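Can you keep this structure in mind? I'll have questions shortly.
Yeah, one chain of the complex is gone here, protein chain that is, but the others are all in their spots.
Moving on to chain A:
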């Protein structure tokens, strides 16, 4: 998995979910959903972004809150779609 993919997702999470003045740090291990940074309603933006960016379609049964709970988890999911 290239660092580019990781960075693309981290950058998106920061821009999409954190306020500009937020001091919160996000890395590949940061819990996203269980920490409240991304709620289950807002998760749809992240899923849509990833689908568009990497030109894939993630079925709802795979887009679980666990699968999206950290950038590392998302990267694991993306491996199934040969995104690297």
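Note that in this section a residue touches a chain if its C-beta (ideal position, glycine included) is under 8 Å from a C-beta of that chain, and two chains touch if they have at least 3 such contacts; residues count from 1.
What we mean here is this: contacts and distances are computed from a predicted model.
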Key: Identity of the absent chain, which is to be given by its UniProt protein name, from "Rod shape-determining protein MreD", "Molybdenum transport system permease", "2-amino-3-ketobutyrate coenzyme A ligase" or "L-lactate dehydrogenase FeS subunit LldE"   = "2-amino-3-ketobutyrate coenzyme A ligase"
Task = With the missing chain put back, which residues of chain A would touch it? List them for me.
result = 16-17, 19, 35-36, 39, 41-42, 44-45, 48
